[in-house]
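The complex is shown incomplete by one protein chain, all other protein chains being positioned as in the whole.
We call the chains A, B and C, going by the order they appear; numbering starts again at 1 in every chain.
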Amino acid sequence: MPLGDHRYGKSDIRVVKLERGPERHELRDLTVRVMLEGEYDAVHTDGDNTGLVATDTMRNVVYALAAERTLDSLPDFARALVDHFLAHPSVTGALAHISAHPWQRLPGDEAHAWQRGTGGTRIEEVRADPGGMGHSAGIEDLLLLRSSGSAFEGFDRDRFTTLPETDDRILATVVTARWDYAGGAGDLEAVWARVRDTLLDAFTDHHSPSVQFTLYRMGEAVVERHPEVERIHLSLPNRHHLPVDVARFGVDDRREVFHATTEPFGLIEATVERH
Amino acid sequence: MPLGDHRYGKSDIRVVKLERGPERHELRDLTVRVMLEGEYDAVHTDGDNTGLVATDTMRNVVYALAAERTLDSLPDFARALVDHFLAHPSVTGALAHISAHPWQRLPGDEAHAWQRGTGGTRIEEVRADPGGMGHSAGIEDLLLLRSSGSAFEGFDRDRFTTLPETDDRILATVVTARWDYAGGAGDLEAVWARVRDTLLDAFTDHHSPSVQFTLYRMGEAVVERHPEVERIHLSLPNRHHLPVDVARFGVDDRREVFHATTEPFGLIEATVERH
Amino acid sequence: MPLGDHRYGKSDIRVVKLERGPERHELRDLTVRVMLEGEYDAVHTDGDNTGLVATDTMRNVVYALAAERTLDSLPDFARALVDHFLAHPSVTGALAHISAHPWQRLPGDEAHAWQRGTGGTRIEEVRADPGGMGHSAGIEDLLLLRSSGSAFEGFDRDRFTTLPETDDRILATVVTARWDYAGGAGDLEAVWARVRDTLLDAFTDHHSPSVQFTLYRMGEAVVERHPEVERIHLSLPNRHHLPVDVARFGVDDRREVFHATTEPFGLIEATVERH
Partner (left out) sequence: MPLGDHRYGKSDIRVVKLERGPERHELRDLTVRVMLEGEYDAVHTDGDNTGLVATDTMRNVVYALAAERTLDSLPDFARALVDHFLAHPSVTGALAHISAHPWQRLPGDEAHAWQRGTGGTRIEEVRADPGGMGHSAGIEDLLLLRSSGSAFEGFDRDRFTTLPETDDRILATVVTARWDYAGGAGDLEAVWARVRDTLLDAFTDHHSPSVQFTLYRMGEAVVERHPEVERIHLSLPNRHHLPVDVARFGVDDRREVFHATTEPFGLIEATVERH
């Protein structure tokens, strides 16, 4: 039965590149897809994999080239990927497709901290029951990332522990916060944006030895600076960014290339309260 | 068998409020949830619905109050919703939960046009086959909304047509664009942001008699202003915002309250090309 | 600037058709997309909408044809849609794309009740704190639908109430249940499937005057029949299926065609407990 058009590749390769300049970091957050066409009829019809580039290898090439090249130009990076695969004797066509996710620098640390999007979704909630009325507010879908000043060391080790200690990691999270206002707190319309700004500020104003410490710092800052707020509950998933060992590919490893993961994720939750 | 805690309500009520000021519009894009507790044991155990507020009525109340009040303060709006339902004799507790979706004014028309988020996801793609190499770029997830200068009139009518003509509607879309660069187009890294800005600009620089016209206008502007671009394909879903008839509830109808829908949606697609 | 290929249409038209046979109902749950090509250059370039079929009209046609035809053959239904639009003088090409969502009849009422998928996601949870250990289980994503024996009448009416009473509606929900086991409950591995079967059975074994009544009935059945279960919490969104008034289009209205909605939705929650 005739085999018609065929192609294959690797999709959803998540690459975060941190270019470590002397003054500031540059951040590129990409999702890459590579698709190849080639002389692979026998792969399909005879089960003969000779000459077939494994899709796992494609992923490795994306990481390796992201590490050894500047990403100043995404068109050039896409072109370099295509050129790489076209050089393979079995490959007759190649496609590199890059999605670049937008991040904005945070005012509190323009060199090493970002948010994605525009400040998250605002929540306002009023509830009443026979015991009285309460007002709370919150924020959801606030993506934040720090590329400096974050460590994780000194934790417990047993036979199930394989995580190495690190004094320098990417800290990325999606903030969900919920805070309760004190009774009679007055005009609350303007408070939300001020609390949000405090959260952004306190995310970066300290050395972070753990997500827990940063969470507490954020909550403490909100309760300290905003007398309207009685307590705040924060839920910070730890969106792990795993350093890619590019030295395996013969590339100088400057710890600039990361694999951004979504599952599993750490989840840190706590309440900080005035009383 | 004892009935324990119970509550009910309406969730995912989508409300867009346009406050039509003399100089500019204010836009509030909300998702509201209302939950009630009350003396409803007999509803559960005997099928006696006496005194039960239908969740459909809750939705109507949200629209009516959004129409008759200012939404200057979301906490006050949530409070007004709670007060409304607490006045019902069967209701003992009430909750109003509001999610406010962030929009930013567009530079091209700060009075009547917005984008949500920060400019969409950037796409860059290089492909090669035995016929040569091609480079294209694109944008995805670019949410745009105009609240003025958009009409839809003069279309075909037959026995299946129920849509009224309108000379003033909300035009909301999620732009997906994809453009091809001419061969030898040079340094393309900086072009993407310029094309994106042209798309934003051309979304609002004209009276819109249809999505088709606005789509063509956007495509034409890109090809005219950017010699690197050979052709552009645009896909514009029409995210319908349906005016809510609040006069039914005895509320003065200033055409300010809309029900934002996701399905079904119109879908308009076309290519504009240099040659 | 030349206009290239262009087309437009309506996407995500949600149609549920209930064919009311003498013994049993047949259920078709479809998402339809219609796309047209035609002589619409002037629509794009001049803003002249003459001859343009509104996408809202396309939706109406889908409902009208779904009502006046049998849906015994989906290929024939798609063909009929294409033929309808091709008859329009401005239309040169048409596409009808149908996604059919699979439902399975429920053992308890094979004539009028269905589940989608295969019984939902199973949840098992153990938690311990200084006060002791507890075990609960649950189910998520269990889609259920009844097409007979469901009414909603006698509820409260005020100036915000527009919902008509009905003695015959579609009742559709996505069950989330969570139940706690008594201490020392023994081997619990096999209990989950039995509780799930009880939930399915009790969804259909009665006349339903409200979601609340059906929820309570389901909870009561679980606690009555399963001595291991101390209490159960049920959360039942009401996925509204709105009858489409096809008489407007000159079609005989047998109340067989519904618009399935996702937002807003009613949300009914309660706990039923042994003590």
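In this text, a contact is a pair of C-beta atoms (placed from the backbone, for glycine too) under 8 Å apart; a residue touches a chain by one contact, two chains touch by 3 or more.
Bear in mind the structure is a predicted one, so any value in this text is a computation, not a measurement.
For the chain excluded from display, the touched partners among the shown chains of the whole complex are A, C. Remark: the omitted chain is touched by one listed residue; of A:152, A:203 or A:258 this is A:152. Among the residues C:27, C:64, C:81 or C:195, only C:81 touches the chain that is left out of the figure.
The omitted chain makes contact with just one of the residues A:18, A:64 or A:82: A:64.
Residues of subunit C in contact with the chain left out of this view: 37, 72-79, 81-82, 86, 92-102, 104, 117-130, 133, 135, 137, 140, 187-189. Think of the hidden chain as still there; on subunit A it touches residues 1-14, 33, 35, 40, 43-45, 47-57, 59-61, 64, 88, 90, 152-156, 158-163, 207, 209-213, 215-216, 219-220, 223-224, 231, 233, 237-238, 248-250, 262-275.
In this section, only the chains that are shown with their structure count from here on.
In terms of inter-chain touching, the protein chains here are arranged end to end in an open line. Matching CA atoms, the turn from subunit B to subunit C amounts to 180°, rounded to the nearest 5. Once the centre of each chain is set as its mean CA position, subunit A and subunit B turn out to be 27 Å apart. A straight line joining the Cα centres of subunit B and subunit C is 24 Å long. Remark: subunit A and subunit C have CA centroids separated by 36 Å (rounded to whole angstrom).
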